[in-house]
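I'd like to ask you about the structure that follows.
Only a single protein chain was left out; the remaining protein chains are all shown in position.
Per-chain numbering from 1; labels A, B, C, D and E assigned in written order.
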Amino acid sequence: MTENTAKKTALVVSAHSADFVWRAGGAIALHHAQGYAVHVVCLSFGERGESAKLWRKGEMSEEKVKTARRSEAQAAADILGASIEFFDLGDYPLRADKETLFRLADVYRRVQPHFVLTHSLQDPYNYDHPMATHLAQEARIIAQAEGYRPGEKIVGAPPVYCFEPHQPEQCNWKPDVLLDITSVWDKKYQAIQCMAGQEHLWEYYTRVAQQRGVQAKRNVGITSQRDIVYGEGYQSIFPRVTEDLA
Amino acid sequence: MTENTAKKTALVVSAHSADFVWRAGGAIALHHAQGYAVHVVCLSFGERGESAKLWRKGEMSEEKVKTARRSEAQAAADILGASIEFFDLGDYPLRADKETLFRLADVYRRVQPHFVLTHSLQDPYNYDHPMATHLAQEARIIAQAEGYRPGEKIVGAPPVYCFEPHQPEQCNWKPDVLLDITSVWDKKYQAIQCMAGQEHLWEYYTRVAQQRGVQAKRNVGITSQRDIVYGEGYQSIFPRVTEDLA
Amino acid sequence: MTENTAKKTALVVSAHSADFVWRAGGAIALHHAQGYAVHVVCLSFGERGESAKLWRKGEMSEEKVKTARRSEAQAAADILGASIEFFDLGDYPLRADKETLFRLADVYRRVQPHFVLTHSLQDPYNYDHPMATHLAQEARIIAQAEGYRPGEKIVGAPPVYCFEPHQPEQCNWKPDVLLDITSVWDKKYQAIQCMAGQEHLWEYYTRVAQQRGVQAKRNVGITSQRDIVYGEGYQSIFPRVTEDLA
Amino acid sequence: MTENTAKKTALVVSAHSADFVWRAGGAIALHHAQGYAVHVVCLSFGERGESAKLWRKGEMSEEKVKTARRSEAQAAADILGASIEFFDLGDYPLRADKETLFRLADVYRRVQPHFVLTHSLQDPYNYDHPMATHLAQEARIIAQAEGYRPGEKIVGAPPVYCFEPHQPEQCNWKPDVLLDITSVWDKKYQAIQCMAGQEHLWEYYTRVAQQRGVQAKRNVGITSQRDIVYGEGYQSIFPRVTEDLA
Amino acid sequence: MTENTAKKTALVVSAHSADFVWRAGGAIALHHAQGYAVHVVCLSFGERGESAKLWRKGEMSEEKVKTARRSEAQAAADILGASIEFFDLGDYPLRADKETLFRLADVYRRVQPHFVLTHSLQDPYNYDHPMATHLAQEARIIAQAEGYRPGEKIVGAPPVYCFEPHQPEQCNWKPDVLLDITSVWDKKYQAIQCMAGQEHLWEYYTRVAQQRGVQAKRNVGITSQRDIVYGEGYQSIFPRVTEDLA
Partner (left out) sequence: MTENTAKKTALVVSAHSADFVWRAGGAIALHHAQGYAVHVVCLSFGERGESAKLWRKGEMSEEKVKTARRSEAQAAADILGASIEFFDLGDYPLRADKETLFRLADVYRRVQPHFVLTHSLQDPYNYDHPMATHLAQEARIIAQAEGYRPGEKIVGAPPVYCFEPHQPEQCNWKPDVLLDITSVWDKKYQAIQCMAGQEHLWEYYTRVAQQRGVQAKRNVGITSQRDIVYGEGYQSIFPRVTEDLA
């Protein structure tokens, strides 16, 4: 699967401006450390649905909340080593028209990602999340089409991974990939701490990482020296093409 | 996942003596070419259920059929570069008691496989196949247990892949891995031709390889120079532990 | 789960103006009898798709059908003891824009339901039904968000139950709750009889209630004196929080 | 299920202008040969997403591609013996508003189909396909409603079959019907050859037909003289009503 | 599917001696009326688990219960027009060794069925039922094998249908075939009345037939004159091979 492009790249499509941190912060930091250029698209700031603590401060407006969320997300992206852009589509509900679809397809064309991270296919607690997945998937298909903006370089078939939702079993999410993020855990936890408005989730997602770490250790083929302490789970949407099954 | 053992190894658990050829011949030849020691266990010769052509010859007995099937399988294994052993448990129905379970667990301990290939979890056309999967899975668990033959070296958690059944959708089998076997297709087709008793399947499984090849090409992340023509599909049972998502 | 609010409440979201009767009439009457204030939202009158008998009368217009359906539904709600309102969104197809979503979210905020009843997640015979479920679910999420109409009292996480579709297995609907409606069956059957335009369904849904009654009896933990004759089945969307497993 | 109408009819709803050929060409030719009037609706020309070869010719415009695709499809329909119409909705993405829904419902009313063929329920590689299925299903429901264009002849409940997607297992598509198309294979292959822009698929879909042919042979109840060589797989959405189980 | 054998045949594999009546009595009578020879195998008498009323009579022994159950089943089979045999394997739990498997395979060979009816694949309320299905399926496979009792006439691939369990949704049973049994309902109800020991089920299964009748009517392609009042639901295990999709 290797080829001689200048730099490997990855794309993360996040419904709200903090999702990429809780759910994919480890993958971002890890691939950044491996030399990937990772780009994050935040479809909304999560200003309505995921900023409860900010709203309770009083004297708040949607604009103020969005500003606060934007700086938190930017700070987290900086720590993780990713570039980031904000579509500001609004949340609760998140809605996307054709123009948004094309806008995201254009990001695919520009980034030419080697892999894509986004939300789970279902989430009964959060309808913005599967909407983001749907958008990320459909934009990828558009970006693959020769007839969309003919003449531009189309994208290949980058694997798409669904990151972990808040209540995994309720979303019928089942990880088939466990990513060892032990080496970058400090970065991820630093990024998590940027999310001042959702402090109640810091320890929750630390424990998620610990549980996935233990599980990763249990699924290693041949016992190696290396110790896995922190992990992230992912569910693939497409089959993996490989030449080595070990 | 790398470690400094002398040689990488793989284990294939095949219900009948030809299954490993149709379903995993490419994986075997490919990993052999990569330096793996691949070992095949044939639980039965398929003497009753998968030797129709031989039986129709007349003057046949179960022993004669088994002998014929054994030499076909041995010849195929030789071509693919695998060692092979025969449990001779009988087929239609295949049954396994505790002693057989331990016998297979001992093979796991001896081989210390880096990955395992076996049948699909379901098959309404063939009850021996899921029985073989069940046995392969349970033996793997026994071989992992410290308390089974204490003092012996236990096995780690080698990934287990289900190879393709004859009618994939009817078995609820869904490949999440597409293996590029283009470089070893000639070996696989040579091995297939050893199966004189099932000539009607030669072209069927050639087409399977071609279809999986086309599909593999459609799922490659970034278009590469390399051309995929033949493939094999696999379904993982366990999550994959990795540090690279591309 | 108890708390000291004045009165317990429930919300029923019905795609067409008769669904709440066939599918949830027992639950409504039962909880009304227990002191709940039950509120029904009919998204449409089912004027196109579920009023065949009325249309066959001749000299009919959409307005006349809607008027007839409204009085049937009002009469049924009165018998069951529920308040009712009509969104009049049209049916076949039922469609909902953002304003409708907010309108329903506002109902959630006003009612503050202890539980919610709506349609199944799938129905290949009726696309309005899962559309209603989707709307009910997404409105619930909006109503939970601090940032939606900030300052208003948000709703908690009321359990949502999917009531029985017309052909349950075809909708992949599986009841995990069987409600004993024996004590209010007379009310439900009275309400059913208000549906003059769908008389062919009266006996069908009587038999549904009898079958669910028999099944409820078969699932009672410890044989009790109480006799269950009529039941309603429900499928939960969310896990139940409890302190007692009996 | 027989009745004395003048002529039996079938409706095929195809997302792009070539889908009906690869996926249902055999069924169309076979039923045409049996006296059915088969009508095809192409929702789009697949001008963006499925005309890569045409775009690579240079000097192309969307209109030119559409014209080329229309003549290919018309030629194929002629060979298969079907009438055809083009909705020209655009592809990648395919979108349908209420008017389109009614337009298709009107086709149902006009054709009064004895069965309907359309795409699979899911397809992670192609979002236009399940969109077409959704539209075909919802239009069928509208066409059944007495209150839609009251006075017109409504349709019954024609069975709906999902034809085979490009990567069947990845679409969770499972055929429960195998159609013997051996007698019309030459017609189908002729029609396939009309698709000059997608020559790389000719052999792929020939092999699909051969594999489904072998599988059909394996599922015939009692060995008959008749030899099945080519087949097409279908997945039913609704239960079949019958008086004979053989 | 047609061939020139003397007479069409069917095989019913029933875990307990009354199951074939409740669950498949209509199919049996209907096909008998169409000229099929239908043969029923009762694996057990259901003496322990399904004879509660008999046991409550007092002065009962297992032998007495079995005798009573045998005459009920024989009487029902006579009414339905089927031959019947009893394996007397015991129930609660039903267990089958290799000899039983071969015994049933021999029945397949003798009967050469055009279709097979048996239990659902799952039933959390009754472990004997899926055990019977497993046995019926595996015996069918043995009977297809050239190498089992070589020289005998093997069986083809008769379709296998799972009949309706007591609580269908809980068994994940989903009917894809609705059989119109209106013309033989009187026979079925007569046969049902032979089951003196399970009188509480008479009305339950009458209502099941009525519900499936209504559902069958809703799934008829083109409205016909014929009126369906009673039905039976079946779930196919294998794909159907056909040349007509209407």
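The working rule: contacts are C-beta pairs under 8 Å (C-beta built on N, C-alpha and C of every residue); 3 or more make two chains touch, one makes a residue touch a chain.
Not measured: the values here are computed from a predicted model.
Engineer: What shown chains does the left-out chain touch?
Structural biologist: Looking at the complete complex, the unshown chain comes into contact with A, B, C, E.
Engineer: Which residue among C:E99, C:D227 or C:E243 touches the omitted chain?
Structural biologist: Missing-chain contact among the listed residues: C:E243.
Engineer: Of the residues listed, E:E47, E:E72 or E:E164, which one is in contact with the missing chain?
Structural biologist: The missing chain is touched by E:E47.
Engineer: Using the touch definition from the top, which of C:Q112, C:N126, C:Q198 or C:Q211 touches the missing chain?
Structural biologist: Checking each option in C:Q112, C:N126, C:Q198 or C:Q211, the one touching the absent chain turns out to be C:Q112.
Engineer: For chain A, which residues reach the chain that was dropped from this view?
Structural biologist: Residue positions of chain A that touch the missing chain: 125, 166-170, 172-175, 204, 207-208, 210-211, 214-215, 218, 233.
Engineer: With the missing chain put back, which residues of chain C would touch it? List them for me.
Structural biologist: 1-3, 5, 8, 10, 27, 30-31, 34, 36, 112, 114-115, 117, 156-159, 161, 175-180, 215-216, 218-225, 228, 233-234, 236, 238-246
Engineer: Name, in rising order, the residues on chain E that touch the hidden chain in the full complex.
Structural biologist: Residues 47-49, 51-52, 55-56, 60, 62, 65, 92-93, 95, 124-127, 170 of chain E touch the chain that is not shown.
Heads up, the rule we're going with is that only the chains that are shown with their structure count from here on.
Engineer: Interface overlap for chain A and chain C, more than half of numbers shared or less than half: same or different?
Structural biologist: different
Engineer: Hey, what angle do you get rotating chain B onto chain E on C-alpha, to the nearest 5 degrees?
Structural biologist: It works out to 120 degrees.
Engineer: Which one chain sits nearest the middle, judging by mean Cα positions?
Structural biologist: Central by C-alpha mean position: chain D.
Engineer: Name whichever of A-D and D-E has more C-beta pairs touching across its two chains.
Structural biologist: So, comparing the two chain pairs, more contacts are at D-E.
Engineer: Please report how many Å separate the Cα centroid of chain B from that of chain D, as a whole number.
Structural biologist: Chain centres of chain B and chain D, defined by C-alpha means, are spaced 37 Å apart.
Engineer: Where in chain E do residues touch two or more other chains at once?
Structural biologist: In chain E, 175, 215, 218, 233, 238-239 touch at least two other chains.
Engineer: Based on which chains are in contact, what kind of graph results: line, ring, star, complete or other?
Structural biologist: Graph shape here is other: it fits none of the named patterns.
Engineer: Among all the chains shown, which pairs meet the touch rule set out at the top?
Structural biologist: A-B, A-C, A-D, B-D, B-E, C-D, C-E, D-E
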